[in-house]
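In this view, the complex is presented without one of its protein chains, the others remaining in place.
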Amino acid sequence: MIRKHTRRAAKAAFAISFGVAIIIGVFAGAARSSPTAGPTIVIGTKNFGEEYILGALYQQALQAKGFHVVNKGDLGPTENIQTALTSGKINFYPEYTGVIVQDVFHKASSASSARATYNEAKKLERTKGYTLLAMTPFYDTDVIAVTNATAKKYGLKSISDLSKVGSYSFAGQPECKTRNTCLVGYEKQYGIGHPKFVAVGSVSAYTLLDQGKALAADVFSTDPPLGKNSKYTVLTDPKHVTGFQNVAPIVKASVASSAGSKFAATVNAVSAKLTIPAIVAMNKAFYVNQESAASIAKAFLKANGLL
Amino acid sequence: MTAAGPVIPNFGKASACITDNRAFCWGWVRAHWHDTLEPHLIQHVELTFVAVAIGFALAFVLALLSHRFRRLDQPVAIVAGLIYTIPSLAAFLVVLPIFGISYTTIEVPLTGYSLVLLYPNITAGLRAAPADVLEAAHGMGLTRIQTLWRVELPLAVPAIIGGLRIAAVSTVSIGTIAAIVGGKGLGEPIFIALGAPHPFRTEIYAAGGLVVVLALSLDLVLVVTRRMLVPWTRA
Partner (left out) sequence: MIFDAANTHAFLEAFRFIADNPGFLAHKALEQLELSGAALGIGAGVALPVGVVLGHFHRGSTLAIGASILGRALPIVVLIAFFLTVLGFGFVNNMCALAVLATGPILTNAYDGVDGVDRDVVEAARGMGMSRFQTLARVELPLAVPLLFTGIRIAAVTVVATAPVAAIAGGGGLGDVIVNQAGYELKGVLGASYCVMALSAGVWAALLALQKAMTPRALRSNRRPSGL
């Protein structure tokens, strides 16, 4: 009888003290003390492989030079990560120059070159208190892809050829539906009709193309499936609706200045090495070889003496 | 741009199993256990324990209160039922702007669901004492607290553990959705694998398998615990 009470008492006491301990632990963990080495760089990335790799690259390179870095990881599409940036949850993330101009600041694409787009983006970000560090050599634009069979069937070479197809389904990320650099721009500039939009959510658009659930899909130019011997045809975009899309890290101006010139130099050194072949190789390692973004970044930085 | 182009390391050629996306590639699992599967498994275990522990503590207090003040039971039960209908996806997305990307964002909804699953079972357990036993206790001169401690709580153990089983397993399950708001837990490898140009089956099955094994293990541990605490009751 006494043993049972002791057990029950122990059980209840354990549960409650466990709970209390957890609560204390959670709050203690949340209020972690920040180190003395300059400001903490809080990195975020968007929700696809290339961004995970970029985040890992910048994080590891900065950590190697003694900066304190926290990588918050996948924060979702542009709209969401912008909110995280402006609300101060992060102070650094790699963004595409054209996206900054057209989707963040909703300006029509007037720039005619990568450099011009970068300069415009830099000017716009400065008005909000953010710095744009150097841009990468590589660019990654949205492109419309169809399967080779589809391209042959309808004679599709350029985006405007899509008007030849009757009614069809168009797959893309949910935010593509309302973007100037995506569906809205395609419809306005090329008159591709009003296809039924299929939001892909967590699944890749290539899966839908393969299964015939969509005729055309909005994908990225540096995707591994578009590499050599591709099963897909990319439709040309002579009007540059999707803009020029080199990557440039957005950093909160106050953080950039207090982090010093070594900070900018470290980040720019990494960016300078990111050519199209480099990024395509890394994307392939991620999506085809199923390596982790962290290990890919580590291998690349090591090979280039940045780690 | 600086002088030479970058050195592109050879990332190696993945095994045919991986490039063909065959059903299950043990090679990948072995290679990525430490950098992908294990960390997320540990996160998942942590998330579950915190949610169930706090949920239990809160549900226990609420149940004791309703046991003492019977009129509380109906309103609390209704609120609990309502909370259960909140779609888990929405619950996480709604808490996200309040607490940002953090463990708190994940734990608040998980604890809430855990609480509402435990509350009915604890209250049912507390009521499990047969009327004549309670009368006997009263007749023996036990106070209310003594009755609670020596009679009602011990008799409530099977129901409480039953509730803990449901809560633990459900929390492990709902925890997979948490990856949408912060990349923690075993849901994250699943989402990443789903988003690949061809959904990577091995990662999905491996992470999914771990979730199921974790849930069933917790269930087993609790069943064994019940056998130890109250060996005379059957399933």
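Labels for the chains are A and B, by order of writing; each one numbers its residues from 1.
Everything below uses one rule, namely that a residue touches a chain if its C-beta (ideal position, glycine included) is under 8 Å from a C-beta of that chain, and two chains touch if they have at least 3 such contacts.
Just so we're clear, the structure is a prediction, and the values are computed from it rather than from any experiment.
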Per the touch definition above, residue among A:Gly66, A:Pro174 or A:Pro238 touching the missing chain: A:Pro174
Touching the absent chain when the full complex is considered, from B:Leu47, B:Leu148 or B:Val169: B:Val169
Contacting the left-out chain in the complete assembly, out of A:Thr40, A:Gln63 or A:Asn80: A:Asn80
Positions on subunit B where the hidden chain makes contact: 81-82, 84-90, 93-94, 97-99, 120-121, 124, 165-166, 169-170, 172-177, 180, 187, 190-191, 193-194, 199, 201, 204-205, 207-208, 211-212, 215-216, 219, 235
Contact footprint on subunit A, counting only the chain that is left out: 76-80, 174-175, 177-178, 198-203, 207-208, 211, 213
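Convention: only the chains that are shown with their structure count from here on.
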Interchain centroid distance [CA atoms averaged], subunit A/subunit B, Å: 30
In the complex with subunit A, residue positions of subunit B that touch it: 1-2, 5-9, 11-14, 18-19, 28, 32, 35-36, 49-50, 53-54, 56-58, 60, 97, 100-104, 107, 149-150, 153-154, 157, 182-183, 188, 191, 194-200, 202-203, 229
Touching residues on subunit A, where the partner in the complex is subunit B: 4-5, 7-9, 11-12, 15-16, 18-20, 22-23, 26, 29-30, 47-49, 72-75, 83-84, 87, 89, 137, 202-204, 206-207, 210, 223-225, 272-275, 277-278, 281-282, 284-285, 287-292, 294-296, 299-300, 302-304
